[in-house]
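Notes for the one structure printed next.
With one protein chain withheld, the remaining protein chains of the complex are depicted in position.
On to chain A.
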Amino acid sequence: MKELVEYIARSLVDNPDAVEVKEIEGARSIILELRVAPEDMGKVIGKQGKIAKSIRTLTKAAGAKQGKRVVVEILK
């Protein structure tokens, strides 16, 4: 799951090296903390959060396959 968010974020930002994802896995849920360079925040959030929403939709579907709830947090 971590790889999925990392892969998407790295392909969208201008500073792929600054992309960091921390995965916290629980019994029923997975929390993914995404950090990107400050100037890349817009690249992973998008207009009205459209990109962030799409990333969450994709991780939700991947989580459904494993029977887990996935939360993606974008951190400053």
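Things worth noting here:
The working rule: contacts are C-beta pairs under 8 Å (C-beta built on N, C-alpha and C of every residue); 3 or more make two chains touch, one makes a residue touch a chain; residues count from 1.
Everything below uses one rule, namely that contacts and distances are computed from a predicted model.
Per its UniProt record, the hidden chain corresponds to "RNA-binding protein KhpB" from the list "Urea ABC transporter permease subunit UrtB", "RNA-binding protein KhpB", "Lipid II isoglutaminyl synthase (glutamine-hydrolyzing) subunit MurT" or "Propionyl-CoA carboxylase beta chain 6". One of A:A18, A:I31, A:I45 or A:A62 touches the chain omitted from the figure, and that residue is A:A62.
Residues touching the missing chain, restricted to chain A, are 3-4, 7-8, 11-12, 48, 50-51, 53-55, 57-58, 60-62, 64-66 (touch as defined at the top).
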